[in-house]
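This report concerns only the one structure given below.
Heads up, one of the protein chains got dropped from this complex, but the rest are sitting where they should.
== chain A ==
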Amino acid sequence: MQFRLEKRREPSRFMLYATPVAAVLLTMLLGGIIFSLIGYNGFGAVREIFLTPLTNPYKWQDLGVKAAPLIIIGVGLSIAYRANVWNIGAEGQYIIGGLAGTGVALATWGMTGWWILPLMVLAGMAGGMAYASIPALLKTRLNVNEILTSLMLTYASVQLIYYLIRAPWKDPMGMGFPQTRLFSEAARLPTIIPGTIVHLGVPMAVLVGFIAWFVMTRTVFGYRMRVVGAAPSAARYGGFSENKTIWLAMLVSGGLAGLAGVLEVAGPFQRMVPGFPTNYGFTAIIVAFLGRLNPLGVIVAGVVLAITFVGGEVAQTTIGLPNAATGIFQAMMLFFLLAADILIKYRVRRVTHQASVETA
């Protein structure tokens, strides 16, 4: 007896939505086994990581705040990946977005006015776009692989933070700490639920998801992204230029990463610090895939990954799990998801083994 993969006539809708769920469940199972084997309370860790953030209402605000940047960046990446434009450098665009917003906040320091926050948001998005346009330019002009350039630019952007907060933007009252001054009131993102840390970025993230969903399913822009990704030759035949699509995909994903950056610096951080790069840009890659490159799915996936972040912190204190455990769980999730994806287009069939030639 053996098993064989058989191509389905139509891709399975059921599997399209079932595989992300299966990937999460498999991650919990295998993660529990692995951490038990290396001497931790493995299934306790799984419970703390995946369930405690949901069952403990005190953790909900953390979930929202962690999920917001993941969703905003993940939505942008899901659009670019749909068009087969592999922007891996959202972390760098997020950082530049945060820095651009910081620049506006410092330039307007001590001023008041309703226009400061919107200006910061615009600057952040423009910063992310500008940073994403470097890989776009190299790709369209010189055919340089955008995976490499966008990834490497991330490391350059981290150095830029270090430079800025150590020299020109250093807090004059900061007793030598490498950080900027605390933003003034007008440059801080307001919280929307009094007494919590839930800031305006959280509902904005959900809104971004819904707008992107509408754009991807109902507009020519979304059609362009889908057709270029699904069949580049057909896209050319249909009149969609590949270079223009690369530019659009890079600008949209970079702009949204920049938006997440400025919301993060104006919200939870309220100043630029060396710890600003928190790998949201990389985790959002998992979010985009777990959400099936569908903006609505990305909203759900963003919450799932936020759970692992929050739960990972819980498990650190209660079980003594190392910080890296969170990353292992997240990576396993992506791994299982990509592996399970084959079930969308193929089904597993059991075949009875046939004997070989019986003739003499």
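Quick note on the criterion: contacts are C-beta pairs under 8 Å (C-beta built on N, C-alpha and C of every residue); 3 or more make two chains touch, one makes a residue touch a chain; residues count from 1.
The definition used in the following text is that contacts and distances are computed from a predicted model.
Q: Name the chain not shown, per its UniProt record: "Rieske (2Fe-2S) protein", "ABC transporter", "Molybdate transport system ATP-binding protein" or "Cytochrome c domain-containing protein"?
A: In UniProt, the chain excluded from the picture bears the name "ABC transporter".
Q: Using the touch definition up top, pick the residue from A:107, A:234 or A:348 that touches the left-out chain.
A: Here the residue in touch with the unshown chain is A:234.
Q: Could you tell which one of A:109, A:223 or A:335 touches the chain left off the display?
A: A:223
Q: Since one chain isn't shown, list which residues of chain A touch it in the complete complex.
A: For chain A, the residues touching the absent chain are 9-11, 218-221, 223, 226-227, 230-231, 233-234, 236-239, 241, 354-360.
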